[in-house]
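A single protein chain has been omitted from the complex, and every remaining protein chain is retained in its original position.
Order of writing sets the labels: A, B, C and D. Residues in every chain begin at 1.
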Amino acid sequence: MGLLTLIVLLPLAGFLLNGLLGNRLGKGFVTAVGCGMPAIAFAVTIKCFLDLKGGGWAPLSEVAYVWTMVGQDTFEVAFWFDRLTAVMALIVTGVGTLIHIYSTGYMHEDKSYARYFAYLNLFLFFMLLLVLGKSLLVLFVGWEGVGLASYLLIGFWFGDMEKAAAGKKAFIVNRIGDAGFLLGMFVLYSAVGTLDMPKINAAFMGTPVPAVSASLVGILLFIGACGKSAQIPLYVWLPDAMAGPTPVSALIHAATMVTAGVYLVARMSGIYLHAPEASSVIAAVGALTALMAATIALAQDDIKKVLAYSTVSQLGFMFVAAGVGAYGVAVFHVYTHAFFKACLFLGAGSVIHAMSGEQDIKKMGGLARKIPITFVTFAIATAAIAGVPPLAGFFSKDEILWFALASDRGGSVLLVLVMAFTALLTAFYMFRLLWLTFFGKPRMLKEVEHHVHESPLSMTGVLMVLAVLSAVGGFLSIPHFLEPMVALPGVRPGMDAYHYWVVGGSVAIAAVGLGAAAYFFGGDASRAAAVKAGFTGVYRVLSNKYYVDELYDRVINRPLLWISDAIFLRVGDRFLIDGTLNGLASVAQRAAGRLSRVQTGSLHKYAFLVLVGMVASLVWMWRHG
Amino acid sequence: MIREFLAHLDTLLIWAFAGCAFVSASLMLVLRRPMRVAIALVSCMVFLGGVYGLLGLHFIAAFQVLIYVGAVMVFMVYAIMLLDPRDESSGAHKYSKLFWAGIIGFALLAEALAVGYWNDLPHAPRGAAGEPFDILRFSEAFLSEYWLHFELTSVLLVAAVVAALAVIRENRRHDRG
Amino acid sequence: MDKVQMLQVLAASLFALGLTGVIIRRNVLVMLMCMELMLNGVNLSLATFAHNMGSAVGAVLVFLIFVVAAAEIAIAIPIVLLLVRRKRTLDIETYTDLKG
Amino acid sequence: MADATILSLVLYLPVAGMLAIAALPAGRDGVVRAFTLAVMVLQFLLSLILYAHFDPAVPGLQAATRVPWIPDWGVNYVIGLDGYNVLLVILTTFLGPLVTAGAFSAIAKQVKLFYAMVFLIQFAMLGTFVAQDLFLFYLFWETMLIPMFLIIGIWGGERRIYATVKFFLYTAFGSILMLAAVIYLVWSLWQTTGVASFAFADLYKARLPLEAQQWLLAAFALSFAIKVPMVPFHTWLPDAHVEAPTAGSVILAGVLLKMGTYGFMKLGFPLFPEATRLATPLIAMLSVLSIVYGACLALVQTDIKKIIAYSSISHLGYVMLGLVSLDLLGIQGAIMQMVSHGLVAGGLFLMVGMIYERCHTRELAAYGGLAKVLPVYSVFFLILTLASVGLPTTSGFTGEFLVLIGAFNAAWKPLAGTPGIPVWVAAVAVSGVVLGALYMLWFAQRFLFGAERVPHGPVADLNAREVSILAILVAAVFWLGLFPDGAMKRTELAAREYQELVAAKRAPAATRLTGEVPAEAVR
Partner (left out) sequence: MNFTAVSIAMAPEHLLLAGIVALLVLEIVSEKSHAALPLAVVFTGAAACAAAWLGFSGWTGAPFPGQFVLTPPTAFAKAIVLAMAVPVILFSKDDFGEGDFYPLVLSSLYGVCLIASAESFLTLFLGIELMSIPVYVLVLMGFRRPESAEAALKYLVLSGTASAAFLMGASLMYGSTGSLSLASFGAALSSTDLLARTAVVMVVSAFFLKAAIVPFHGWAPDAYEAASIPSTAYMAVIVKAGALIAAARVFGTAHVAEPLAGLLALLPLVSIVWGNLTAMRQPGLRRMIAYSSIAHAGYLFFAFLGDGPGRFQAVMFYLAAYGFMNVLAFAALPSNPSDVERDRLENLKGLFHTHPFAALLIGMAMLSLAGIPPLPGFIGKFLIFKNVMAAGYTTWAVLGLVGSYLGIYFYLRVIQYMFMSPAAAATGHAPSRGIAMGASLLCLAGSILIAIVPAFFLARF
């Protein structure tokens, strides 16, 4: 069994052990297995990375086994390890491990501790399957699997219908995306005749290009990506997904799973390079999502909701990058985002932990002094996401803005302006969050305030590590690392001059955002209140997330139920089909009644019938002569 | 002239007998009292016997008179005498509801049956007629070729007797309980 | 029309008359007699044919019919007796207990 | 021991069991149960031998037995295994013991008759699958009605009479027309080739004018479509499922419905290729209609069993789609989907039965939060639910995935000489994936999660017997999901042959027929 397979199987083993034996063998065992497996997986991944390097970056590939073979069509479970995979795998295992460790502290009191770690390991297993898979089939297996894991983890506290419903919503919305993904896969298969991603890319790179519209395939696959990576119109599940435990939000809904869509697009770049229409769709959707989510984030008071929307918004950034052909940059942002967003979520977790479950930033404030480590790390991460140089976020976001402007694959001024504005909003609401949570006077209840305490080392340690990473992560330039695999797009003629403008601009944006937040939320909340009073209407719309959920409910949910119930069930089944059949039955019954009334018991009648019979037969006989 | 008349006498008689038979047969449907009906039937049978005789089938004529009139009808008359007094309805309504239907049926059936005769009735050589049917020839054929049926009729009569006895027995049981 | 045809028609009408009698007369005994009438019609037809083509078979069948007719009456009368004992009437329309 | 003997043994064990049960003294229910289980297990083990000995590389019949039966009609007693039926036979024998064990506590009255009927239906179903002679096939096909009629009618719910009569009359109507078609088919074979034979192998060679083919296909299809059931011939299914006792539902969903799809695959389509090729788009549309329609109806049911019943309609839509795709992947997928649905739906019905035994209601509204009360139960239930949704690594995925790929192949590049499937039809079929998730998860959520609501609670979690039943089932589900290759190898040749028969133009004049199974086919 090769190393790649091992990477995948380790978390699975963790899942099985914890799932089957966890409850019997106690917390210690669970912790050991739960954290140990990912850690080992991380180590093995590093080993693979070194091998990759040692092998002159020639992709590693190994076949686990043949899933099935029909005629000449072979579906095998094979793994593939190249630069892109390396980055993703490292993020997944690395961050994953950290979050596992963090969870040991965070979930310590929870009575279904074992189940939690089992699910978490299950998630890692599928995520790695997704990342390492060589063929779309394996990728899809992971793709669905992570969906399942997130379903289970979001609904982890299923006693509460809200949370269970959130899990279901996540799964179903994802399924809608997956349907698109499947369609894309099938079209691809019947066109190219294989699901092997390297082969597919090669096929599209080479000549003749397969006889299928790359844009069609691209868009279909992107629908899948939309589902997984929470883009318009399928983003609605992510905010609700915050119902899960905070580490889960950090791992699944910030660092890893939600970026799978970006990974898919980057992985399938071969197709998208031939699908300008699809690419521009991606860019447009990304930009729109980014903007919309950012605006919504302005008006959210739940600390996790803010982060959730910012995640959606950041994913938008990534897709813009992918849309303009800068796949490396997109992955770069995935990479940086993994660090600072994980850090933010975990920090939020630590805050919630300290606030004994309170999530409303309106009821916080002045926590900086009480939980310093959390504060510092959170601040660093905030700065990073806001794009304050030289933190990680700055580099990736700057690159995105640059290519949004300059890429010869659909970069444009409009795009860059939208993104810049979004970046500004980002900086603003993130600092707002920071301020409301950590500065100002405490607004929480007294007894809560007493209990406020710094989290255990298992959590703070992780926070510090992530903070460091989100601080320095940016210096390792992923795009150039990936260059040999996915080239960056060319620069439109005459754009080079503007590079420094963009850099300066993004710095300025961060500063402005910071300043504005400080201005509005620094002192007492009066200024903010004034603004809010100014724009009540807008504020309501924003705080209600543009009423999208309600819209979907009215446009999709209810009609579907109505058709099923009123048309199919009542008209179709009961009236048309069963109605007809019962009608026939009763006709037969009535006929039976009529006929048996012929039998009056009168011999005369019987004899007459005989006479009639004879005459009729005779007539019949010589009529048909 | 007389001779010609005598030459055609048998034909005339047949026509006459047939007519009388038909009339008495139709009377059976009209007369109310069973006894009268019985008498009508008897006369019809007798006329038919006459027809047989004129056709030269003397023994059939004989049997017609012996078995039918002699046995069957006498039995029937007894039955009538036995049962008619007990009939409390005493033929209050002579006809069933199906009277007209029956009449129309009669017309149709008679017509339907008769149709065959108009078209395809074979006209066999007259010469042969009546010739094999002196009683001697017949009984000889009967006992040589058809004695099987002779035997069988005896079986049938046995069965009939047993059956009749059984019914009588039922009658008796009916009396008891 | 010639003699044979006439006799056949007579036979047919006797048969039909008999059947009609069974249909329209209510008195059981009369119905039985009508059955006899039908058989007479048959006999006439057979006899005429026998005479017409000069073969004995028809006559033999006539003979058999005599016997069978006698047998049937011999059974029918006691049955009627049973009926009358119960309902004290010969009107067949009253014997309609079995129906449906 | 020769395979042929084993096959006959497998087929006739149930009959022996039935007679033995009849001989057992009344009132010894425990003995009856144990005995039945023992026989069923034995039968399963024997069938495993068959499965192991089954040679994927050999076309045609294996382990065949052939005895002339009614020579002057050309009726022979021919049974044997081939790629078409091998999996279904295993499925049947596999579900047998589970059903038996599952009914231990559920069936309290007339235990003897019950297990006798289970044996009888087992016999009939196996016979239908292994029969290689149309007359024999029809006998078994119809025989199956009798025990099912009694099982639903005697041990069923309140409206059991209505349900069972509906079931019987519905199915019988199809069969009557099929009978007419069978007679006509054989007669015309005899007319064209001078050979009276009911052997499938010969009937495949019958050359019929297109019009006749269409009529006959219609008759066969009606009968099979009712059994499958395909919308709009499905309304017997929900009633039958709801009213039937658990064992009945399991058999019904597990194996009985497969008889319909098997019939299509083995007879309906191959016998009338030209007509089938003409009808392909229509049938594809009906299949997709079934998929969507079933899913939508499952969405609005309030009765647990009805949800699963309608989901069956939806899932078998996939099977039909795969069959008409005439694409190797699709056909293989269809076969896998048959087996998978047998396992999953069967399992779900078993679980519903288990909860029903405890809480005595099938109203979904009455339940909630079972995951807290019955953790083990909930885990199994969730697994089966996800398998039914077609989550990768479960058998459900294998079937759906291959069927859909096949459908798209048929849509983009249909086999030469076949009309293929309209693209939009294939696309709509994919929507079943979403709808499936919709109703199953909605169901699971209301059932397992949320606030605790347990009628007649508190109730005990699954006992060892039930756990072992479900564990076996789930293991099979995952096995077929992760390693389907072994099974699919065995069916591949059959799938090819089916494809050949339906898609390929026939050899001009039917070659001289032998009136029996070709020698080379028997091994």
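FYI, contacts are C-beta pairs under 8 Å (C-beta built on N, C-alpha and C of every residue); 3 or more make two chains touch, one makes a residue touch a chain.
Here the structure is a predicted model, which means the values were calculated and not measured.
When you scan D:I6, D:L48, D:A106 or D:L139 for touch with the missing chain, the hit is D:L139. If you put the missing chain back, the residues of subunit C touching it would be 8, 11, 15, 18-19, 22, 28, 31-32, 35, 38-39, 41-42, 45-46, 49-50, 52-53, 55, 57-58, 60-61, 64-65, 68, 71-72, 75-76, 79-80, 82-83, 86, 92, 95, 97-100. The chain not shown here touches subunit B at positions 112-113, 115-117, 119-122, 124, 145-146, 148-149, 152-153, 155-156, 158-160, 162-163, 165-167, 169-170, 173-174.
Contact residues of subunit D toward the unshown chain are 69-73, 110, 113, 138-143, 145-146, 149-150, 153-154, 160-161, 164-165, 168-169, 172-173, 176-177, 179-180, 183-184, 186-187, 190.
Simple rule for what comes next: only the chains that are shown with their structure count from here on.
Averaging C-alpha coordinates per chain places the centre of subunit A 97 Å away from that of subunit C. A separation of 7 Å divides the Cα centre of subunit B from that of subunit C.
Distance between subunit B and subunit D, defined via averaged C-alpha coordinates, is recorded as 71 Å. Residues of subunit A found to touch two or more other chains are 602, 604, 608, 611. Residue positions of subunit C touching 2 or more other chains: 19-20, 23-24, 26, 92-93. The part of subunit C that touches subunit A in the complex is made up of residues 19-20, 22-24, 26, 31, 92-93, 95-100.
Across the complex, subunit C meets subunit B through its residues 2-10, 12-21, 23-27, 29-30, 32-34, 36-37, 40, 43-44, 47-48, 50-56, 59-60, 62-64, 66-75, 77-82, 84-85, 88-94. Subunit B meets subunit A in the complex at residues 96-98, 101-102, 105, 108-109, 112-113, 115.
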